[in-house]
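Okay, structure first, notes after.
Heads up, one of the protein chains got dropped from this complex, but the rest are sitting where they should.
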Amino acid sequence: MAIVNTQRSPDRPAPISETSVVGWLQRNLFSSVFNTLLTIFMLFIIYLAVKGILVWGLFDATFIAENRRECYDKSLTGACWAGVIDWLDNIFYGRYPRDQIWRINAGGLLLVLWMLPMWLPRVRGKVLVGATVVVFYPFLAGYMFSGGEMGMLTQIMASGAIVSFALIMANMLVGLCKDMGLNSFVLEVFGKSKAADKTQRNLLLALVAALFVPAYLWLSTWALEVISWTKWGGLFLTLVISGIGIASSLPGGILLALGRRSELPVVRVLSTGFIEVFRSVPLITVLFMATTMFPLFMPEGFVLNKLTQVIIAVILFNACYMAEIVRAGLQAIPKGQFEGAHTIGLGYWGTMGLIIMPQALKHMIPNIVGNLIGLLKDTTLVSIIGLFDLLGMLRSISKDVPWLGLHKEPLIFGAVLFFIICFSMSKYSRHLEVKLSAGEKH
Amino acid sequence: MAGWLAGWLAWYLVSNTAHNLEVRGMNTGFGFIDSSAGFDTDFKLIDYTPGIGTYGQIFLIGILNTLLVSFMAIIFSTVLGFFVGVMRLSHNWLVAKVALAYVEIFRNVPLLIQIVFWYIGVFSLLPVVKKSLDLLFGTGNLILNNRGFYLSTPIPGDLFWMTSVTFVGAVIGAVLYRRRARKIQDSTGQQTKTLLPSLAAIIGLPLVVYYLTGQPLAWDVPMLKGFNFVGDTSVPPSFLALLVALSIYHAAHIAESVRAGILSVNRGQQDAGMGIGLKPGKVMRLVIIPQAMPAIVPPLISNWMNTVKNSSLAIAIGYPDVVSLFMQTALNQAGYAVEMVGMTMAFYMLVSLTISFFLNIYNKRVQLVER
Amino acid sequence: MSDTQINGQLAFAASSEVMIDVNKMNKWYGSFHVLKDIDLVVHKGERFVICGPSGSGKSTLIRCINALEDHQEGDIIVDGIKLGKNLKNLDHIRTEVGMVFQNFNLFPHLTILENLTLGPIWVRKMPKAEAIETAMMYLERVKIPEQADKYPGQMSGGQQQRVAIARFLCMNPKIMLFDEPTSALDPEMIKEVLDVMVELAETGMTMVVVTHEMGFAKTIADEVIFMDEGDIVERNKPTVFFDHPEHERTQKFLSQIL
Amino acid sequence: MSDTQINGQLAFAASSEVMIDVNKMNKWYGSFHVLKDIDLVVHKGERFVICGPSGSGKSTLIRCINALEDHQEGDIIVDGIKLGKNLKNLDHIRTEVGMVFQNFNLFPHLTILENLTLGPIWVRKMPKAEAIETAMMYLERVKIPEQADKYPGQMSGGQQQRVAIARFLCMNPKIMLFDEPTSALDPEMIKEVLDVMVELAETGMTMVVVTHEMGFAKTIADEVIFMDEGDIVERNKPTVFFDHPEHERTQKFLSQIL
Partner (left out) sequence: AETTLEIVKERGHVRCQVGPPSPGYYNLDSDGNWYGLDVAVCQAVASAVFGSKAALEIQSVSSQARFTALANGESDLLSRTATWTMTCDTQLGIDFLSPNFYDGQGFTVRADSGITSAMELGGAKVCVTTGTTTELNLTDFSRSNDLGISNVTFEDYNVRDDTYLNGGCDAVTGDKSSMAGNIASFPVPGDHMILPETLPKEPLAAAVRHGDSQWRDVVQ
């Protein structure tokens, strides 16, 4: 009856039996009669859709033409992409002077390079990379895009941007080649990796300062032509407004959400009121009030750059939405987590920042991304102050005499552009979600 | 202290505005509400005659139109959104991916483009008037074409009251039946399907009575008169396009909120639900969803508000909502920008605050009792 | 002596029907091999105790039996049904197999009474009044009838554990799996729970109990297995197991008891 | 015998300074009177065990001491600071008082190592390298150093409990409150944890331990109190408490131990 197992079973690697393609198909697509029917039905629908789209958008389409009539002459049943192609500069850069477009491209490239480390696995200090983008990049980019005189603050911050960009690039290279952080690498080079914390810190600070001075001096030699914001437009403007909106509405939303749950009645009532009022009216009326009524409320002669007004309105508006999302996330955190944090002695901000927010935000990633996508699309409302963002440009094509009435193709082009941008956002978020939920039992 | 500050601020703004308006010679006042508006609109829920009707009536028409479309869109999108959100978490690969594709496609394309798509790409492509689809097999009672959706107006005959009475009776019966089913479950544990029988009774019984009493109903069939069908009850295609676009778009957003909420529920809860033998669907309904509600409700409120607000995009396809009718057409005719925009904002604010008031109450109720 | 008596009788009654049959079962978490070639047969009416050091895979094993986790190799046959992807079968198994979780997993949005009646009403299709009656009966058995309208968040750890036990008793399943059912209980309560379980066993219910409480294991078990690092190291009658463990690892483990 | 020896010594060292002073404290949940006129003094370096049946208010008492719950009447003075609404004071108390929860409350979004180093780094402002070193040391003490990079959700119940204990050891507080620290542990691990706690006690740390594990209580305690229905029924030296309990209720309770 008794069984004694003196022989220990060794660990074995997991079986890989269930990985063949056929097995996968069988399990996922044809596991039952109903599933098989469903699969076939779906495939048929997809076939129809793809076929229609290809014929209209590709095989029967016209890509080169002088005007719309010519398109019709070539094909009555296909799309006329020639108009969109003709307008590409407008669509991407708005009315930005054509000989200055390199500035936008350079700014965009800079941003991409800057953010690149966040996607690379071996690079350290991702949070720092994100923080420097938010703090420094706007100043440098702002100057590159608008040009003109550089104020003191701008110059300092832009120099900071150059320094941090250089450091981040160096950090990325070090990370990729040697799999370590830049700081430890530098310390190693100087032979100080065993020194006391303080010496190490001082050394690093000194190095950063040493980099800052030449950057500052070099910047003062810059002199870019002024380009008024009224000339900004197209995808560029859309990205500027939504970029700023995205970067600032989340922090704003977190503060508002905390305010709404605060134990101080004044803070709570103010935050609640602010949130409820702002998110209860359409953004378009807020913008309208902000841009045309605002001057009426203010003393005579008070002027505020309109683009700034719009951006502020977008930020406030979205911060309120974000606040509600964050609040929902907070509601889902069990009380035990607060208690756990309290007992290890964390204060309010420590508890929130280290324990509660990371969990709440993780739960809310789908909502946050949904909201950011909405924000990107809300920027279309800047047309109210006479700016032509991406959608505005696309809709103007049909009013340009050669392309009179051409509006479906631009809209579809726009849909595709928006889809690409938004989809990459939601793709990245999904990646984050999976990464962050590594710890959960499944 | 804060009160004083607010009071001062309000006074300051008002006096500035008054001063500015005076200097610029703009008139103000709400007198225009009673003056007659000289234009017409093709979809209205109240009586209105152009030239006689007032701006006040126009405002009301706009409000009702906005409320109608957003109310229906909210209902559809919420139901669809929960459905898709749950589908997203299905263990069936295909189902999950279809739901994912749905969310990605409809969430990532601007709503405006979607509305225009449904309008131009779908509802305008319905058959023209002369080839209208007759949805009730040639009776002409339900007509769909690219001008809209027409219902014939019934004219009740002598014995029609019997049908009505049967209908009311069937509804009451269904309610009672539901109650009884509950009671039966409580007392014997038997779960009875109530949905299908009640529906059958509500629809079937009146029909039987209707035919037995000799079809006492004359139909004012939509008639092809001149260019259009003329029947009292018609819905323009712009309404249908807007409704479909809003529902589908917001359902995609709600689906993501629902999914997020469900995932925020501790995995052990599902284990426990399964452990006591509940079927996956019931685990979802009885265990997971109720706990997910605290995380779902706030984004859901936002989504509902957004639906109401996004219905203002109706202007792109000519559906006469409050913005298009009042803040656009009427404002252009009469001026009074401050007042009209103000009234429109006030309307939206009222609707949204009402929504958020009730849902916040609900939100309080779904909070878990914790130690 | 009387213990072995009962055990002997039950073991006899039990041998007739196999309720759980685990056959060369292997499970991995990612690349981590948690359960190794597990072989296990539990007969109807048997009281089966699993013990072993923390992290040895006890919870994982009973979660597999209840189809809450997949296994990658080998078979598990419960109540004549082979576990696999077939959902219908899983439903049946879950109805007939009750489980008390290590961390209770009560439904925080329902009151205690609702926690207890949910299963009977929706799965067993029991009349509500009857479900409440049964629930109250079991609540009395675990000594907390007066707490019926509280929410789990308002109860002490031990009270929650008792609710968790009562929740599955109400379901009246054929097989009960207990994952450390007495961890949060005081000696008095342990005794009570033990009594309940002995009574259950007498009604012929099959029980698999993971426990660290050796006194408890000794009193209740028909058979004890000892697990270590995913292996079943020893399987024995409780008398032999506790007094003369055969395997070295078991001896070491038992010598540590305070 | 050696036990009482150690206890005697420690008790002596302890008497010098009062760390926890609970004075005629009363607490209600709604209208339910959970704690009744609690009087309690714990000296520096004392090891204080609270036992009692489930639901008697043990957890509530130590949660009050750690300022996680309000009390309605009476005073609680911890480390010379009177508990009240003052937030600054609360922060201080929470830094100096560590607590191991009955249900662990680990941070699910952080790895085990991060769970352990969070407090030292952010509250104690310890350099990261040092914090990791300490954390690893304690993980070795509780025998799970190889699990440092797992998340709490991937661990067994006993492993989680050990992490919860290590988390507070890393904080090196003046007072440690344990709420059933061994409930999910097997006998071997209980022994290990006991050793850790005895060592801690020798460094002069004050400990309040809620436990049902009588063997454990016997070995560790300088003093034992027995609670029932919100009252402190008996307070005694462990030798007396376990061998000749004075109160009838205590006698009954102890007689149930299997």
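Lettered A, B, C and D in written order, each chain numbered from 1.
One rule holds for everything that comes next: a residue touches a chain if its C-beta (ideal position, glycine included) is under 8 Å from a C-beta of that chain, and two chains touch if they have at least 3 such contacts.
This structure is a prediction, so every number in the text was calculated from the model and none was measured.
Colleague: Which one touches the absent chain: A:Gly148, A:Pro214, A:Pro251 or A:Gly386?
Modeller: For the chain that is not drawn, the touching residue is A:Gly386.
Colleague: Touching the left-out chain: which of A:Arg12, A:Lys51 or A:Arg69?
Modeller: Checking each option in A:Arg12, A:Lys51 or A:Arg69, the one touching the absent chain turns out to be A:Arg69.
Colleague: Given that one chain is not shown, which residue among B:Leu278, B:Met327 or B:Met343 touches it?
Modeller: B:Met327
Colleague: Which positions on subunit B touch the chain that was left off?
Modeller: These residues of subunit B touch the chain that is not shown: 20-21, 23-27, 38-42, 50-51, 116, 119-120, 124-125, 128-129, 146-147, 225-228, 230, 236-238, 315-318, 320, 324, 327-329, 331-338, 341.
Colleague: By the contact definition given up top, give the residues of subunit A that touch the hidden chain.
Modeller: 68-69, 72, 76, 86-87, 89-90, 93-96, 98, 228, 230-231, 233, 288, 291-293, 295-296, 300, 383-386, 388, 393, 395-396, 398-401, 404-408
Convention: only the chains that are shown with their structure count from here on.
Colleague: In whole angstrom, how far does the Cα centroid of subunit A sit from the Cα centroid of subunit D?
Modeller: So the centre of subunit A lies 47 Å away from the centre of subunit D.
Colleague: Centroid of subunit B to centroid of subunit C, CA atoms only: how many Å?
Modeller: Each chain's C-alpha centroid was found; their separation is 51 Å.
Colleague: Can you check how far apart subunit B and subunit D are, centre to centre, with Cα atoms defining each centre and the answer in Å?
Modeller: Chain centroid spacing, subunit B to subunit D, equals 57 Å.
Colleague: Where in subunit A do residues touch two or more other chains at once?
Modeller: 27, 31, 335, 440-441
Colleague: Counting only residues that touch at least two other chains, what does the list for subunit B look like?
Modeller: Residues 266-267, 370-371.
Colleague: Of all residues in subunit A, which touch subunit D in the complex?
Modeller: It comes out as residues 197, 336-337, 339-347, 350, 354-355, 358-359, 362, 436, 438-441.
Colleague: Provide the residue numbers of subunit D that touch subunit C in the complex, in ascending order.
Modeller: That would be residues 29, 51-55, 58-60, 102-103, 144, 154-159, 162, 179-180, 183-191, 194, 212-216, 218-219, 252-254, 256-258 of subunit D.
Colleague: Subunit C touches which residues of subunit B in the complex?
Modeller: Per the stated touch rule, the residues are 185-191, 266, 268-269, 271-280, 282, 286-287, 290-291, 366, 368-371.
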